[in-house]
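All protein chains but one are shown in place.
Just so it is clear, A, B and C label the chains in written order, and each chain counts residues from 1 on its own.
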Amino acid sequence: MSGAELFFYVLAVLAITSALAMIFTPRPVYAVLFMVVNFVAVALLYLQLEAPFLAAVQVLVYAGAIMVLFLFVVMLMGPAPAPLWEHIPAQRPLALLFAVGLLGALATAIRKGAFTPLTGTMSSAIATAGGQSQALAEHLYNRYLLPFELTSLILLVGIVGAVVLARLPRQKNPTTD
Amino acid sequence: MNQFGLLSAIIFVPLLGALGIALFVPRNRMNWVRGLALGTALVDLALTIWLVARFDPTSADFQFVERLPWISLFGGNATFLYYVGVDGISLWLLPLTALLTAVAILFSWGSIQTREREYYTLLLVLTTGMMGVFTALDMFLFYIFWEVVLIPMYFLIGVWGSKNRIYATVKFVLYTMAGSALMLAAIITFAWILVPFTQQLTFDLTVWKQAVQSGLWEAGVVSDRMETLMFLAFVLAFAIKVPLFPFHTWLPNAHVEAPTAGSVILAGVLLKMGTYGFVRFAMPLFPQASQQFAPILAGLAIVGILYGAAVAFAQRDIKSLIAYSSVSHMGFVVLGLAAMNPQGVSGSLLQMVNHGLSTGALFLLIGMMYDRRHTREMSEYGGLWKVVPVYAIFFLIVALSSLGLPGLNGFAGEFMILIGAFRANHWWAGLATFGVVLGAVYMLWLYGNVFFGPITKPENETLADLNRREILALVPLVALIILIGVAPHMFTEPMQPSVARLLQEIGGTMLTMR
Amino acid sequence: MATLVWLILLIPLAGVVANLALAKVLPKRTAGWLATAAVGVSFALAVVLFMQARGALKEHAFVTDPLYTWVLIDTLYVPIQLLVDQLSLLMVLVVTGVGFLIHVYSNGYMAHDEGIRRYFVYLNLFVFSMLLLVLGANYVLLFTGWELVGLCSYLLISFWYTDPKNAAAGRKAFIVNRIGDFGFALGVFLIWTTFGSLVYTDVFEAAGTATPATLTLITLLLFVGATGKSAQLPLYVWLPDAMAGPTPVSALIHAATMVTAGVYMIARSHALYAAAPTTPLVVATIGALTAIFAASIAITQLDIKKVLAYSTVSQLGYMFLAVGVGAYVSAIFHLFTHAFFKALLFLGSGSVIHSMEHAAHETGEHIDPQDMRHMGGLLKRMPQTGWTFLIGAAALAGLPLTSGFFSKDEILAQTFFGGHTLLYIVGAVTAFLTAFYSFRQFFMVFTGEPRSKAAEHAHESPAVMTVPLMVLAVFALGAGLVFGLPLENGAIHHWLEPVFHDVLEHHEGGNPMFLLVISSVIALAGAGLAYAIYVLRAADPEALVARFAPLYRLSYNKFYVDELYGALFVRPFFALAAFLAFVVDKLVIDGAVNGVATILRLGSIVLRRLQMGYARAYALTMALGVLILVAYFLSGGF
Partner (left out) sequence: MPVPVEQYLLLGAVLFVIGMLGVLLRRNAIVIFMSIELMLNAVNLTFVALARHLDSLDGQVFVFFVMTVAAAEVAIGLALIVAIFRSLGTSDVDDAHMLRG
């Protein structure tokens, strides 16, 4: 087993374990923390996949900013003991069944896909651009300029939406007394 | 000829006006809303009149054509065009639409008090939809406009209507949609069938017609049954809109519940979309099928003529009576089309305009009285002539036009239709002519009950006669009613080349008799 | 000449427009004189035209150039153009001449009516429409005038609209006419498909080319229209009710002009009728039957106008008898004289009603001013009206040397010599009844003692009403002598000869004098019988009524035809309409539509159970969907 493989398997086990823990822990705060673990593991895998920029963004945005948001909300709402019973008929068995089925289907699909073994590292574009992040940047600012700019709009709308939704309802008649 | 984009202006000026009203008029400036709405309609009317003035009456081709690629999918293998144009068949429907819109808006000034901004916005959007329907030459574009018309009408009836408005408007929309969904299926099927010939998915009406003319149906690519089914899908959509017996029951509900302007537009323009669809699409695209089904259509039309008239007579609600009279009158239009000869088709095209004017004016008049008395029951009136003589005279002229008195427009259209129908089949005309008799029965019944006799209700003794604004709304309609009646040739002449080409395309009775 | 014709036609229309436009400016009385002036000018121009045309029209009819094209679609060509020939010119003279007199008269009769302006607008519109009817050079213009006069008739019958009975009478007139027009329109359509044109000259030239069956059908269909407009069996029922209108209207529209349009139409289309094999006999038979039928009703009526109404129906029957037997000139001659004496009688009765009304108002009596039982002895109180009425009655009765005598006798003679003996006998019996009821009317109204206070206090109408009576009386008395002599060869025959030269036949071998004597005897006998019963009281009318009670009731109730039509057509139609509206439409057709909706709703009641409202349950379904999609792609389905 090579170092790369070892690295991968350790992280894979970590990611899967933390994911399972996340969905099964009864307390939302733990769930958030397990999720951070999961995201960091995935970020490390990005590094291995020669995507250092994305790895950094993953850690910064997801594990950093977004998780903090989640934590805030969890704290705001306080502990909510989840009932253990399931009242939608057959929800649990069917969910498991579908999950297993989907996993099987996806695995079969991956098996069937004839992937030629990797030859080396990502080459051409990176070489000409002088580095991984530079290459990504060039890609983003040339070919994907318009979608990139549109994301700013999405974020803006997101901000406005969040403000509007989270704001307390306006008083009906603030001046009457 | 097309560089000015006149048609686009006609189609989209109302939409611009609607945007202006919806977005830019400040609150509490309802006078601006009304003024802007009327101004927009008048500009549109002026544009349509300019269109008529510049129309070349000797040409059978589409004029003022604008043809631009609009949506291109699958690497150019599917094209949707922005393709509009006018020929003799659609020519008069544009000024009719613009005029009725303007009149409806002018009337609404005194009648609509709630949510005026939304009301006028919807009316103008509706106008854009109707103009689009009458000019679109790309089937997909046509379908879009066809459905666009439904939405404002849905709200106009549903929001500003009277007691049973929700039932009426839902029925109207669902019934129409049921038909047009089938039409959409037929449109897409047609486009698919053409793919092997055109190498792409196209909705261009001229391409479709060329394909039909060069023997699409004879080529054996589709079975006769398929052709028939597609034809029937088109016909059903149009028959519901006309409405042809027995698909008419949405009409009385919609008319009775709609606000006056809604009724005016509904009767005056929307119904014509159905007959226009027949003559523009169903007939030239399916020549054999339309020949084959002409007797059935004529039969339904005749049943509708007689049935509508008889049922109208039994109504006690004035709007309901006029609604059923529309069933009867639109039956004449379909009959003329089914006759498939120049007289019948020209008569139908003229009668579409006539019915728009007469029935539009009738609904307007009823709306004026409704605003005063808030009832549509015939028994609530009686002896009105004494109180409101000017109103009575207007009503008389319009009622006479509706019952087909010579010298007024209704006669001109009915005469051509009936003579065309007679040429096609003596029995058709024989039965349909009896509908003219019944037309006099229910119209005079209505007129007598409302205007003659003693005044039975004390409320009626103090009614105010028409004011200047109302007279202003009625005068153009009545003037046209008389003008078309006295000189219909002015209006039928520009149609002739297009009608001739249409008949050539469908293989109708074209040759002169002797 | 063309300008003149157009002016004659359009000046009455200008009168309509002027009166409408100046409604706010002109005083009401002036409106009447304006309308009168319009018709007067029209009449004067018609006289000028007549003078000009006398020489010019000898051979050919004069057709104006088309003013414009009414419609031109493929082979359907209808120009707006007028036809002047001896026939239409004669009609124009009658319409404008009698029309003018009646306009003058109306100024007196309607002086105190608040609707006088409306009245004269209608009247002018009527004159225009009638002129269009007679002058139009094709069947569409004829039909246009035909329907427009019907409209005016409708408006004028229901002129006093506050009484629902008048409104109903107007409606009845219009609808019954429409039923006739239904046939007429089909006839016009058939003419077009047969001959390819609607213009008179084209059609008549080609008349011989059509098959006899087609011609029969065409002429019968046109005749259906004529039975409506000219009140023949079985569509005459509207005319008696039409008396609800003002009396001058009855004189102008429902006696002198409009109702004769059917006769004019057949005379105009004589080329078709002469060529059609069976129709003339049908026309003649219907005419004769109508004549005797209406006369038998007229003898028992008590309403002064109803008597005249039925007599009009009866006289129109004579005219149809005449055109039926091919005596077109005689028919037009009778139309011509009838216009004078019947207008005279109606105006005279109007004068009586007018003064009875005023008198009843003064004396405070509540009586029907039209009921002859309340009259009597009016000759002394209203001498001008009375004597002119007598002249009219004599002409109607056909007393020798009056105008009616010549024209009616000519019809009977032509019938007899045409070999239609049976029809002749019917006509002769009718003549007897006519003489009887016209003098019965005269005696009941004008002689004996007044039978009410109102009749005692009645006094003569103003000159504006009596002068037209005198003018008409002159014509009613002298028109036959001046235009009808020598027999069958008088001025009117010469005048009309060019129009009918193709169908004119002279019956040889009979002696008209012999028939003339018979006619005179019949007329005098009828008048004498009336004199005996109503003046000499040789037999008590009441006793006669009692003896022939069933017959009397039948006649008095107009053979229950209105009731019969009500039971056969009107009420079934009401019931059918209600059935269609409330059962077929609401329950069956709309029921089917709503039924579809109901079925869908029921289905949705079942299906909506699937919507549990739990987002996770929906997510589960989505998962299933994803699974299925993946599995589908995996199995190589795409």
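Just so we're on the same page, a residue touches a chain if its C-beta (ideal position, glycine included) is under 8 Å from a C-beta of that chain, and two chains touch if they have at least 3 such contacts.
Owing to the predicted nature of the structure, the values given are computational and were not obtained by experimental measurement.
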| item | value |
| --- | --- |
| In the full complex, displayed partners of the excluded chain | A, C |
| Residue, one of A:Pro89, A:Gly131 or A:Gly158, that touches the chain absent here | A:Gly158 |
| Chain C, residues in touch with the chain not shown (by the definition above) | 607-616, 619-620, 623 |
| Residues belonging to chain A that touch the chain removed from view | 2, 4-5, 8, 12, 15-16, 19-20, 22-23, 28, 31-32, 35, 38-39, 42, 45-46, 48-51, 53-54, 57-58, 61-62, 65-66, 69-70, 73-74, 76-77, 80, 82-83, 86-88, 91-92, 95-96, 98-99, 102-103, 106-107, 110-111, 113, 115, 117-118, 122-125, 135-136, 139-140, 144, 147, 151, 154-155, 157-159, 161-166 |
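What we mean here is this: only the chains that are shown with their structure count from here on.
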| item | value |
| --- | --- |
| Centre-to-centre distance between chain C and chain A (centres being mean Cα positions), rounded to whole Å | 94 |
| Interchain centroid distance [CA atoms averaged], chain A/chain B, Å | 57 |
| Rounded Å distance between chain B and chain C, as computed from the means of their C-alpha atoms | 38 |
| Residue ranges of chain C in contact with chain B within the complex | 68-76, 140, 143-144, 146-148, 151, 154, 158, 161-164, 166-168, 170-171, 174-175, 178-179, 181-182, 185-186, 189-190, 192-193, 196, 573-574, 576-578, 580-582, 585, 589-590, 592-593, 597 |
| Partner chain C, residues of chain B touching it in the complex | 171, 174-175, 246, 248-250, 307, 310-311, 313-315, 341-343, 346-347, 383, 385-386, 400, 405-407, 411-412, 415-416, 418-419, 422-423, 426, 429-430, 433-434, 436-437, 440-441, 444-445, 448, 451-454, 487-489, 492-493, 496, 512-514 |
| Touching residues (chain side chain A, partner chain C) in the complex | 88, 91, 94-95, 98-99, 101-102, 105-106, 108-109, 112 |
